[in-house]
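Here is the structure we will look at, set down as structure tokens.
One protein chain is absent from this view; the other protein chains keep their places.
The chains carry the letters A and B, assigned in the order they are written, with residues numbered from 1 in each.
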Amino acid sequence: MDADARSSKAARAATARQYQPYLEADWGFKNSWYPALFSFELKDNEIKGITIAGHEIALRRSKGRVYAIRDRCAHRGVRMSLRPTCLTDDTISCWYHGFTYNLSDGRLRTIVASPEDPLIGQLRLRTYPVAERAGIIFLFVGDEEYHPAPPLEADLPIHISDDPKPVAHLLDPEVYVRGIHRLGNSNWRLAVENGFDPGHLLIHWDNQIIAATDRNLGLGARPISDEAIKIIDEPDGPKGMMNMYNTRGYKFFGENREIGIKARGRKPYYARTSVFLPGLLLVEHWPAPAWAQYEWYVPTDDKHHEYWEVLVGHCAGEEARREADYLYEHFFEPLALKDFNDNDLFAREAMQSFYEHGGWNQENLCAFDDAAIVWRKIASRFNRGIQEPPFRRAAR
Amino acid sequence: MDADARSSKAARAATARQYQPYLEADWGFKNSWYPALFSFELKDNEIKGITIAGHEIALRRSKGRVYAIRDRCAHRGVRMSLRPTCLTDDTISCWYHGFTYNLSDGRLRTIVASPEDPLIGQLRLRTYPVAERAGIIFLFVGDEEYHPAPPLEADLPIHISDDPKPVAHLLDPEVYVRGIHRLGNSNWRLAVENGFDPGHLLIHWDNQIIAATDRNLGLGARPISDEAIKIIDEPDGPKGMMNMYNTRGYKFFGENREIGIKARGRKPYYARTSVFLPGLLLVEHWPAPAWAQYEWYVPTDDKHHEYWEVLVGHCAGEEARREADYLYEHFFEPLALKDFNDNDLFAREAMQSFYEHGGWNQENLCAFDDAAIVWRKIASRFNRGIQEPPFRRAAR
Partner (left out) sequence: MDADARSSKAARAATARQYQPYLEADWGFKNSWYPALFSFELKDNEIKGITIAGHEIALRRSKGRVYAIRDRCAHRGVRMSLRPTCLTDDTISCWYHGFTYNLSDGRLRTIVASPEDPLIGQLRLRTYPVAERAGIIFLFVGDEEYHPAPPLEADLPIHISDDPKPVAHLLDPEVYVRGIHRLGNSNWRLAVENGFDPGHLLIHWDNQIIAATDRNLGLGARPISDEAIKIIDEPDGPKGMMNMYNTRGYKFFGENREIGIKARGRKPYYARTSVFLPGLLLVEHWPAPAWAQYEWYVPTDDKHHEYWEVLVGHCAGEEARREADYLYEHFFEPLALKDFNDNDLFAREAMQSFYEHGGWNQENLCAFDDAAIVWRKIASRFNRGIQEPPFRRAAR
């Protein structure tokens, strides 16, 4: 190893120490709101089991309301969602021996096969706070003793105020919300860092949406002043950062003369990106002006995340909704959420093997990765706790 | 953790100490008889390889008799059963270099490719005692130096003597024996405990066989006196326990008023269950009166077992055999061995992940699990040794 390499390794280590908590968050940040399902995915009396940050959770909708409870029966540890069993409106029963828990507080109400059992009233499964807003079921995942849960708004993007025609916020009235979610085979942090990365345009510059709309996304952007990255630290509200592509903080590159390559497309198009804890993205005016794309990268375990892509737009009335449906189905979902973002999913998954085997200490970050470093520091500072792996928890 | 949880955890630990050997038996109990194949599965001169409790064993039938020998050639460690090679009636040869072993004592008789080799007569593969009875090939699996092997009867159910019309015993004369076996993706102990469990009726109460015969299995049963569970400790014979459903030791629940659920069916039907070392079940008068269902849960490795379901009935003469075939093929196998017991297999496999990651110390046993605790203690006391994992053995 030569002197250069040694000093670069030392510099890397010094930087990494500044975001050590982030490096330890293999299983995500706990005590945070995460999307679990779209509302339409859980019909009345349906039970579904999901996993967020290693927490196995059963969701049941009863009389319209959604309840979330630990999805391992206290008796023999089977997942109750494997064979959904609803015997009353206010309980969930294990299909195996009929351990029946209150949906509201998780307490063992009865055992079908043992109605006089001394365990009744003594055992309890933990429950999770639920918020169903804008067609999405959110769960507050983390330590049971953490309370009160902060408002959902604290774990959503900010309301945009510096734009004459601001994009809609998820919780606005008269809003159109629609999207997809799917499994990503990488750690959640690789997904986040891919999301707002100002330098990954090479995987997008020739995508169908770019070609079809003659847009010019450039080849890359480099932060050249403090104006480039704005820290977001709302009191009791969202924490994160914003890539200020609309300012002179970023220098854009549309050409690389060393190797003779130019960005295609004639219409400049700056889709400003911001990222918030616990790990979600806002892209303004994308995939079309006035629309916003939200992305959540929800940790499943330390090697997988659930990739959520949701479009949010102003929308008043049936006619506007029909028009939005048309755009969503024939333009936004196929060209943006799929063709365009498929490349992002591919890139994250391609990083997994390297980062799984020590990459966090071997990567070589470059100029535009200042954004990643800022994010890592913010995440280290503002998170509400590092999620422990489930088996270590179990062994306590 | 509150005071209740602490004391329940302490109580759990105290109970668990009483059956510690059972908790260590991940790979099963050794020095025991296990079924390996049905007789019809091994034709003359056929060789098949199986695995029981981590022991890789080649079976060959020669001139009608079955021999069992370690299924790893002493030379280069390949499984001989991969390419069955029989060059003489009394040997098994490795397909690779022709190491040829006596079936009777496992000694190296010759090497096809090296007839003058000094190893000849010096090397030996261990053999296993074989008993072929009632259409089943049983092997005595465990330490080679353990001898004499106990009689097969010691590892089978008892002969029933307290019933005016007792079910047949596997080794009775004029007996009909037929069944299936298949791989189960769980540890063998989860299978045993599911087998005799007095509280798992919820997975069975609405099965096809119950609906078709209008039977009432109840919802659960709770031991309320010492009469409920009878310890079986025959001198030089079977060790195990019997759920005395036919006594007042058990209180049956046909209804759970807390959640308004009642067992279906009008005909009461108590199929008494007993369990024996090294891990097999007897269900009397099931799936129909006068029949008995035997189940073996044969450890394959620490995460799989071979699930054997065998029906045993009195049967004298060709006519009776044809009638039994009819019942077996059109009623017992599809409705009992498959539809009904598929639910048991599902339940065991659903427990595997939990128990694999510390569940033995996290379960919360309830009233009817007294039966499981008694079994664990009996198994801890009467087993003939805990099977070591194969690789640890190898490393000695």
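Everything that follows uses one rule, which is that a contact is a pair of C-beta atoms (placed from the backbone, for glycine too) under 8 Å apart; a residue touches a chain by one contact, two chains touch by 3 or more.
Here the structure is a predicted model, which is why all the values come from computation and not from measurement.
Q: For the chain left out of this view, which of B:117, B:132, B:301 or B:339 touches it?
A: Once the missing chain is taken into account, the touching residue is B:117.
Q: Touching the absent chain in the whole complex: find that residue among A:52, A:201 or A:378.
A: Per the contact definition at the top, the residue touching the missing chain is A:201.
Q: Which of B:9, B:76 or B:182 touches the chain that is not shown?
A: Missing-chain contact among the listed residues: B:76.
Q: For a quick check of understanding: of A:220, A:238 or A:278, which residue touches the chain that isn't displayed?
A: Considering the complete complex, A:220 is the one touching the chain left out.
Q: In the full complex, which bits of subunit A touch the chain not displayed? Write them out.
A: Counting only subunit A, the missing chain is touched by 4, 8, 197-203, 219-222, 253, 255-261, 347, 350-351, 353-355, 357-359, 362-368.
Q: Going by the touch rule given at the top, which residues of subunit B touch the chain that is not shown?
A: 72, 74-79, 82-83, 85, 87-88, 91, 93, 95-98, 100, 109-119, 122-123, 391, 394-395
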